[in-house]
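One protein chain omitted, others in place.
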Amino acid sequence: MARVTVRFFARYAELTGCESAAVSIASDAATVADVLARVRESVPGAQQLPARPLAAINRHQVRLDARVQDGDELALLPPLAGG
Amino acid sequence: MARVTVRFFARYAELTGCESAAVSIASDAATVADVLARVRESVPGAQQLPARPLAAINRHQVRLDARVQDGDELALLPPLAGG
Amino acid sequence: MTHLTREPIAVAALLAAVQGDERGGTCVFLGTVRSDDHVTAIDYSAYDEMALAEITTLLGEAHARWPNARVTLQHRLGVIPVGEASIAIVAAAPHRDEAFAACRYLIEEVKQRLPIWKKELRADGSATWVGQPT
Partner (left out) sequence: MTHLTREPIAVAALLAAVQGDERGGTCVFLGTVRSDDHVTAIDYSAYDEMALAEITTLLGEAHARWPNARVTLQHRLGVIPVGEASIAIVAAAPHRDEAFAACRYLIEEVKQRLPIWKKELRADGSATWVGQPT
């Protein structure tokens, strides 16, 4: 079982009213997409997240098919707008 | 007759020991090159000026065949090195 | 040098961090909040830890590409009023080509890669996230 800390930023934090949520996934081979599906079920407002948000695991951008591991920090990132 | 003020800058002022010299030319159709020839004769050290220095009349760069007129300021400019 | 700050950016400190007697050309880019469309301020937020890691990576890339250049940058977060700088990038190098190139590289990468977001604030109290599909 993988316990993942999911972090929401900027507009996504507004949509969910949440900055951080703990999500547990039973599978040994869970992906970002799996965590995202769980988040949509368990976090109110998360249904409004886009179908394919930018994601980062432990501060590195990853694709939605990347594997998550127990203890990972998964960040969901609105379109970047630095500068 | 044209009376021209010749100005020397930077290294040319060092070569001639002079910042400004009055030069008179009898011709009605004198050019920068004519004034330069007169300068070489009359200003000590001016023989060391290059054969074809940059020149400006009344603050505008000109070629050596440009005409000079009475009252003009002719500047002899070492290679530019601003910045 | 702290790369993320909630205070006004002090360009002099950034210059001091990169200039040196062998570096004759310095290029600075300042991005300031624009008054477009009745915006009075922009509220910048970041995924701080990832932004800092990414800034370190970017500066390292610039240094690898222009080894004689010294580069730094600072991004301001929080509510920044119109006219004030949200970002400053400074590149000093022996010659100006490298300074311009490194500075330009960094601002382009900053815009592409830093996990930073902006919410435009208007006089009428409305607010809009920048770059969001609506």
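Quick notes on this structure:
The letters A, B and C name the chains in turn, as written, and every chain counts its residues from 1.
As a convention for this text, a residue touches a chain if its C-beta (ideal position, glycine included) is under 8 Å from a C-beta of that chain, and two chains touch if they have at least 3 such contacts.
Not measured: the values here are computed from a predicted model.
Taking every chain of the complex into account, the chain not shown here touches B, C.
Across C:L4, C:A62, C:I107 or C:L121, the single residue that touches the chain missing here is C:I107. Contact with the chain not shown here comes from a single listed residue; of C:L4, C:C27, C:A46 or C:L77, that residue is C:C27.
Those residues of chain C that touch the chain absent from the view are 11, 15, 19-36, 82-83, 94, 96, 99-100, 103-104, 107. Chain B meets the missing chain through residues 7, 9-11, 50, 56, 59, 75, 77-83.
Following the convention adopted for this analysis, only the chains that are shown with their structure count from here on.
Note on chain placement: the centre of chain A and the centre of chain B lie 76 Å apart, centres being C-alpha means. Residue numbers of chain B whose C-beta contacts span two or more other chains: none are found. Contacts with at least two other chains are made by no residue of chain C.
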